[in-house]
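Only a single protein chain was left out; the remaining protein chains are all shown in position.
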């Protein structure tokens, strides 16, 4: 059965800005930690956070940690996800959990073509039946070798805000693969709901650092962002400068 | 002025056992994450945690994260602490923060010898004065080259429960240096107050894994722990076996 | 087409024991590094290494680094592999590389059953054809959603000797999944050829630390290893002790 993406923000460091601002302030202050924490609990902490983000002083972001429950994603997607090493993962195992329901993800390019979609669904169902069949003769951990990349999986992910910043830069970008991008956008939406200021400028590089690193591969979105530039063959160019080059 | 150790558990993942048990369960279950979380919120989660710890299935522990504010420790101590790489640190900088008060730590072996203690305090005060003096001529970041290892510092530390388990094994052990050990014991006390079951068996290897890895260097405490063994020249020996060898 | 596992040790730190022994010695010596290095180049370095391994002093192992080229493994296998975070990976991308040949891995349990094997190969070929078909209409990164877990991939992996020690403990063990285990055994074989002493006792926990952590799930092999014990419900037991319990 087709499965839709579902992301939940399960747990996170309470009042994350407070601890980030306190940690950042500690580096430059002789005060007691307790005193700093009180001081940084309201607007003052928020002001410091804005400054930190502008200066690119990222290490204090690590003290705020977020845990997501993610369902309705394919194994193709999690194989990319778990390459992010500054994170913790617990994933449903295909060695131990039998795929009884056999849920799967349908890529939009397939969903949009009636004929292809029908072929895709039929194939998934046939593979599901073959899997069950094989599973009666051999261990499910071997039967799964015929299961497709599109097969649904579930995963719990914990990342700190610094690692999330990097994750969003790589995966919210239009150049990322559509499924991990859709998931990253949903994670970012939940983060922004939990702490709007902390995640305000997080996202693709064009919004996050105002530099598109994609060069000739760029989608061009950066041109619409005030002050944004592009990295092109080792140079940082403005909209005007790159248009000059193109002439 | 002499400064005493002060550790505070500033923030931690709310209801840590719940998320750990849910993550552990997910690996072996076809259920929805939400459903698992509800299921694991009470006694059931606690039972699963006990089983996890017995089996040494440690990765789900990473989803529970703890942030400490630590004061009244020496730079000798933090130089050891920051060697633990699966952690996040924000530390008071001697480049930017002037040591006006000039607080310091006194090792017990010095505190216990009246004459030595007096000598130590006088030296600290002289160094404090010299530092201030130099600081009026050169940058404080250079004046600090005469500041001693015993100089007080403050640090904020974030570690997940798996990294803490390893930290406690290395640093609660009697073979650890006294100051980092004292600090680790205090961190463990606060963790146990926050989540008694999660940290129940954490501590030195003799309590945590029931194997003392210290061989000929062992303090011998393991002999008093029922079922504990020792790693001795690559062999795991019981109290009786090692006594046989000693004969 | 069926593809066989092929592992190559592409690069590694020259004379690894030399640097490991020097690093270990430095912690406890006032000598110059250069002098230590000379001293540790022959038999002396080897003796120190043996001692280190016995004492479980593992951090110096990190200075020796090994890079493997691995082919003929399935995506099911690499999804497990890349979960090891203290390592570096470069993997053939299914987003960009078209699976023209469509190679795949056949699990032994399938290869051993003539009928199943035929069914498996036919399915793989059908999926390969469907993939090519779809790839003419939609991006290959979407067509790959029907590609099976058994699909062949190539990966370059770099790990240091400490991370390898942990990797071998988890993956050479009989309880590991057969494919990653076969690969880990081959990696270990190549490591032993490059530096016999360094990797001498590496492998499953029963040989590496002489403690089987698998409890009731244990394969029982540890019983044949002189001095080995088992972790059973939080206790370390000898062969005799567990047999007493079983009565």
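Read from first to last, the chains carry the letters A, B and C; within each, the first residue is number 1.
We take it that contacts are C-beta pairs under 8 Å (C-beta built on N, C-alpha and C of every residue); 3 or more make two chains touch, one makes a residue touch a chain.
As the structure is a prediction and not an experimental result, all values here were calculated from the model.
Student: From the touch rule at the top of the page, work out which displayed chains the omitted chain touches.
Tutor: Looking at the entire complex, the absent chain's contacts are A, B, C.
Student: Have a look at C:22, C:109, C:123 or C:149 and name the one touching the chain we're not showing.
Tutor: Spelled out, the listed residue whose C-beta touches the missing chain is C:22.
Student: Please give every residue of subunit B in contact with the chain that is not shown.
Tutor: 74-76, 78-79, 82-83, 85, 89, 94-95, 104-107, 109-110, 113, 116, 119-120, 123-124, 127, 130, 134, 137-139, 141-142, 144-150, 177-178
Student: Write the list of subunit C residues that the hidden chain touches.
Tutor: Against the left-out chain, subunit C lists 8, 10-11, 13-15, 19, 22-24, 26-30, 32-34, 37, 59-60, 62-63, 65, 67, 69-71, 88-93, 96-98, 100-101, 154-156, 158, 160.
Student: Take the complete complex as the reference. Which residues in subunit A touch the chain that isn't displayed?
Tutor: Its contact residues with the unshown chain are 53-56, 201, 210-211, 213, 215, 227-229, 231, 233-236, 238.
Definition applied: only the chains that are shown with their structure count from here on.
Student: Which chains, if any, touch subunit A and subunit B both?
Tutor: C
Student: Whole-Å distance, subunit B centre to subunit C centre, using C-alpha means?
Tutor: Distance between chain centres, rounded to whole Å: 31 Å.
Student: Quick one: subunit A and subunit C, Cα centre-to-centre, how many Å?
Tutor: 28
Student: Listing for subunit A: what residues touch at least two other chains?
Tutor: 89
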